[in-house]
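Since the structure comes first, as structure tokens, the remarks are kept for the end.
Shown here: the complex without one of its protein chains, the others still in place.
Presenting chain A:
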Amino acid sequence: MLLEYATTLTFIALGAIFAYSFYAVLIAGQLSLGQAGFASLAAFSAASLAPSGDDVGDVPALLIAVVLGMAVGALASVVLGLPTMHLRGVFLAIATLGFAEAVRIVLLNQEWTGGAQGLAVPRILTVGMAWTALAVVAYWFWRMGRSRYGRALEAIREDELAARSMGIDVGRHRLAAFVTSGAVAGLYGVLYAYYVRLIAPGDFDFVAAVEGLVTAVLGGSTMFLGPLLGSGFQTMIPEIQRAVGVEAGWIRPFLASLLLLVVILFLPGGLASLIPRRTRMPQSDGGDGDRGAHLAARRHPAAGETVATLAGLGKEYGGVHAVRDIDLEIRAGEVVGLIGPNGAGKTTLVNMISGLVPPSSGSATVLGASIGRTPVHKLAGAGVSRTFQHSKLFNRLSALENVLVGGHLVSRPTFLRRLLWLPSSRRDERAALEHAARCLNRVGLGDLAGNRASSLSYGDQRRLEIARALASEPSLLILDEPAAGMNHVEAAKLSALITSLAADGLTILFIEHNVGMVLETCTRVVVLNFGEVIASGTPEEIAADPAVIEAYLGTEDHEPVTGSIAEGTLDDPTGGAAQNAPAGAVTNVGPSAAGTLEPPDTTSRDAT
């Protein structure tokens, strides 16, 4: 009974393994078509180098071939990966495709591969062996899914820049995913060779690569069962058609393509999306005693120590000075507010401080790291964490998973231990989960932990970004317009949160247009205009500073700015009538309703 279907079942397993080699990179958002090349290299080198089954026995021969093939595949992917890892999207796909085609043509012109005739290989693989190999591969990706490593890959897929800012070494992770893909492709190549008896370079051509990609995407590239489902679908459709008696040569490919189209159009996320994805929340009851016991604790600089020193920092974009000649020192425990009209260079300045933008002049040291020479993830490792002016969340991950990624730096790697089911990895994962849940609760998003980040309201997305930044236990927290899109009640809560974070020993630098909130929250305010610091001091000094008033209101003749700020905000947030409004209930209220000093950019233009 089973024997009758042995060929089909074997091909399902082989197809699934090949699809996993695509899945391995798709999960990190990379589109590679080089796997056929890896498989080809692996198949031919293993088939020619591995000892014959007559000498060492069939199974050992296959095992040796598998090890050889996976090593060749991994090696080839390193060789291809190192120069191409900076390519993105379609560019990577085409570069790797070019590699695969070059491999095919080179092998076709070699003596030892038998050229177009192909190379005879003994059939050793049985259906059982194929499924065992598939099980091992699937197990690998299953255990990877909820490890720190797996989450980091997903974060890179969703938003590379944000992943970097969370301390993830994107280059290394992408290369690791690529090498995994190469090894799995190598495995496929060898197994395929030891099943079909005769391999030719043409077996691993563009069509084969596309087939593998189709299988992986069809099955679903965000869930570890996807490739298996995809392969089952792709292999079974022709079989079923044959069984039903569909004969004409063109109908079969037509129906198969039609089904593929229907699945891809109507099942976003592939076949695997039919399987519900469990959302997990930590049990809040368990083990309050050993809270965070397994998380790395960061030592914040003691109050008064220097956190950041900026000396003559400047940034020029094609002759336009976005920021020029900034000297600034931020000390531990300070809450520094950065205000200024639109286009004053505030975001450029924090982009430089957080390492995203290299300065064009001057220098700066942040938490011991030198700006401009330190990669973003290293700077994050030093204790800098930030939010973005335009939310850069990991959209397809849940709120909780977003924060878990934020905890990348303070949690421990769990993937290899998860493969072995070590209890310590379970403890570490739980610690990371509890830590993430605490961060979520702190910003008031505990109830929305299971929701996709993209489904949250604007204000909640801002809060989620803060929670994610908090999860890395930063020493210096940079917030870029955190209150944008929040109403005055929410802004007041945010202000209280910032104050309490400062009490925990964090140093905070934040950009905000809600001047009232800045004056209320900060210990020091820095005012930027046209890329230069025009004032710096305590909120009281700033509110009375004529230069600031001029920058905001154009002339000194107007009513003093202090009055309007006090009126607009100091009253509002503290009058807690609506304090108990549900979080995110009023999110469509424009920033002007939150007491923002609204039209600064028009006034600044008038001033020129």
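The definition used in the following text is that a residue touches a chain if its C-beta (ideal position, glycine included) is under 8 Å from a C-beta of that chain, and two chains touch if they have at least 3 such contacts; residues count from 1.
Methods note: contacts and distances are computed from a predicted model.
A chain of this complex does not appear here, and its UniProt-recorded name among "Amino acid/amide ABC transporter membrane protein 1, HAAT family", "phosphoenolpyruvate--glycerone phosphotransferase", "Chemotaxis protein CheA" or "Tungstate transport system permease protein" is "Amino acid/amide ABC transporter membrane protein 1, HAAT family". Which of A:Ala176, A:Met236 or A:Leu356 touches the hidden chain is settled by the complete complex: it is A:Leu356.
Check A:Thr7, A:Ser257, A:Ser361 or A:Ser424 against the missing chain and you find that the one touching it is A:Ser257.
Only one of A:Val244, A:Leu265 or A:Leu420 touches the absent chain when the whole complex is considered: A:Leu265.
Looking at chain A, the residues touching the absent chain are 26, 31, 83-84, 86-87, 89-91, 94-95, 97-99, 101-102, 105-106, 108-109, 161, 206-207, 210, 213-214, 217-218, 221, 248-254, 256-258, 260-261, 264-265, 268-269, 347, 351, 356-357, 388-389, 395-396, 454.
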